[in-house]
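First up is the structure itself, then whatever we jot down about it.
One chain of protein is taken out of this complex; the other chains stay put.
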Amino acid sequence: MSEQGLQTATGEAAGDRIRARSVVRGLGSSAWLVAAIALLVLFLLGMGRRLGYGAVDYLQLLVDGLQIGAVYALVALGFVVVYRVTGVINFTQGAFVMLGPMLAITLLARPPGGSALRLVLAAVVAVLLTAVIGMTIHRLTLHLARKASALTRIIITVGVYISVQGIALIVWGPRPYVLPAFTTFGMTDRLVHVGGLLVQAQTFWIWGTAAFTLALLALFFERTVVGKAMRACAVNRVAAQLMGIRVDRMATLAFGLAAVLGAVGGIVLSPATRPTYDMGLELGLKGFVAAIMGGLVSFPGAVVGALVLGVLESLWAGITLSGFKDIFAFVMLIIFLLVRPQGFLAGKGEVGH
Amino acid sequence: MRGLSSDIRALVAAGALVLLLGGFEMVRPGGISLSHLSGGLVTIDLLIRAGIFTIILVGLNLLMGYAGQVSLGQAAFYGMGAFFSAILTVKASVLGIPAVVAKAWWWPWLVMGGAAVLVGGFSFVVGWVILRLREHYLAMATLGLGVIVYIVLRENLGMPQLNLTGGFDGIVGIPRLRVGALAMWPEARYYFLVWGLALLTIALGLNVVRSPVGRALRAIHGSEAAAESVGVVVPLLKAQIFALSAALASLAGSLYAHFQAAVVPDTFGFVPSLELVVMSAIGGMASIWGAPFGALAVLVLQEVLRTRVLGLVPVVSGEMEPVVFGALLVLIMMFWPSGLVSSYWGRMAARGGGDGPAAGGAPSQQGL
Partner (left out) sequence: MGPLLEVHQVSKAFDGLIALVDVSLAIHPGQIKGLIGPNGAGKSTLLRVISGLLRPTSGRVTFDGQVITGWTPERIVACGVVHVPERRQLFGAMRVEDNLLLGAYLRLRREPWRVIRGDLERVYELFPRLRERRRQVAATLSGGEQQMVAIGRALMARPRLLLLDEPSLGLAPLLVREFFRVVEELRAQGYTILLVEQNARQALRVADVAYVMETGRITTQGPGRDLLNLPEVQAAYLGAHPAEKTMGVGLR
């Protein structure tokens, strides 16, 4: 899409853009960025060598990285949608990622019908429920606070997240749950042989679902009136109002859309990792980092950022002590905030003020 | 100066209250303690913790409320101070510090001061770099920073063989503070120590607010460009305030370590950072006196939730906390972004007393 880099989320461009004095300005930081990433990959590969990793191990790490990266992408897109339409970094996104699977599991316990149907139905209903919850939250909180500063609204989303996670703890307890694998409808997943690797069948579901969702999203924004109207709000809020577009409704809708993206991501990931009440925190934060790596206003950027983050993080996890795994994302966060806030795909220099 | 004398009066009043409560607890007339009077809610333990948080919050309020810079990772500095004190007293031998020094009465005090200076210096450098970020990007950066510090502490600084931070379980056996032969214990004595320092911190905060520095801070909050044009060296001042808030948090952390005699990394993670923001918000971000108020309000509320709610709702006591605090944060940000105390004190300030809220309260309060 040609939209990224040209205009910012809301008309208040100056307000939410950073006046960062990039260390590597002038030369076009994209060249440096690519070089830096390449160096990082080499470093990680090198360290892996020392641990005796061979090609197969690397491929495995790559696959793992792309798997989690696809989920990060869905989460990240949720951040981008809300940010572009409302200018708010929506911390509740993590809650959506958790609610999807948890609701699906709860629903799965009861309805009638065959395995496949039950699972699909439960998933769909869970996603819709999450969307409704998301839109309600928006109406009750952010919509009422729309006159407040962006930062205040961000803190509001943080508060909402904490509350929702707290409620999840009360409702579902701290234990991990199980969502059946999509292929076997059972606890254990089928393993697929690809090259020398053993890949979980769920991984393909993740990639497939992510790709499908992205395609639908692109179609929505490119072809439908509502999609175009939402883009219009993101590009130029005042002009959108002058077209008669109800920008506040678009904001709520954006929230709902983000909730759908998050919930889908959570559901499709859950068979591979046991969903718990607090899974949203980590996924939400990392999805956010991916969005930042994509520039926060770019859809393709978010996807690229997510995949890169997933892979690099996976490589990193392969060579460090397990506890240090999470540090990678946050270090990336700070680096990108400081050095390249416009993300991977921004055309040139800084985005306009 | 009107402001100064009212500050002094307020400090004296606060000091008197501190003495009164502490004295009451020490004497326990008729065997009644504060705990009895408050139905088990207010204990000396809680008051000590409130004092510790007050020290952090004064710094945080100066940073967020006055200078308008957000920190979602303040607990990291709190933790750094706590672990510094813990490591250098308990694990001193691992670091090669002679027992003679490590067991001396003045050592923990030196460590406390040194930690504050080091943390302050470290955060000055960090602040210099990240404070150029605006609003939500700064918030994210501080969040990231906080999580990174937390992970490092939790993972034993990456050197499990040295076991400096004790990993997930942290460090135990931290000695009590003493001055010469006089131990700062039992609790009542520690209470006076902590609140003495807290009051000093409040005085410091008030002093900053009243001084040209305070004006410069408010100017930065309003508009950095405007502040620069009147000669404020913005990046320097921001970094200085950041460093001050970090140093204060570190100091509080050290006090906490010697109070609990044990430290665990979980006390200093992302959620505690948010709790600090909630405390700041309740008390009023742009108010120095909001610090003790916010700390007390939140701690008492926590007690209420832990003890009273049990009967009402069929949940495990601790579980209501995040729900309530999350909701509280949301409500405060929606309706009273300048904090509950500020609104009240603002009215008092209008009559020429109190420190009053700075422009706008929550950082960068601007309409859309």
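Letters A and B name the chains as they come in the text, with residue numbers starting at 1 for each one.
Following the convention adopted for this analysis, contacts are C-beta pairs under 8 Å (C-beta built on N, C-alpha and C of every residue); 3 or more make two chains touch, one makes a residue touch a chain.
What you see is a predicted model; the values in this text were computed from it and never measured.
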Which displayed chains the unshown chain touches: A
Among A:Thr136, A:Thr183 or A:Gln241, the residue in touch with the chain that has been omitted: A:Gln241
Sole residue of A:Ala229, A:Val260 or A:Ile319 that reaches the chain not shown, by the stated touch rule: A:Ala229
For subunit A, the residues touching the chain missing from this view: 2-3, 6-7, 225, 228-229, 231-232, 235-236, 238-247
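One rule holds in what follows: only the chains that are shown with their structure count from here on.
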Averaged-CA centre spacing for the pair subunit B and subunit A, given as whole angstrom: 33
Subunit A - residues contacting subunit B, complex: 10, 12, 15-21, 87, 89, 141, 144-156, 158-167, 169-170, 281, 285, 288, 292, 321, 323-324, 326-327, 330-331, 333-334, 337-338, 341
Subunit B residues within the subunit A interface of the complex: 70, 72, 129-130, 132-137, 139-141, 143-145, 147-148, 151-152, 154-155, 158, 160, 270-271, 274, 277-278, 281, 315, 319-330, 333-334, 337, 362-368
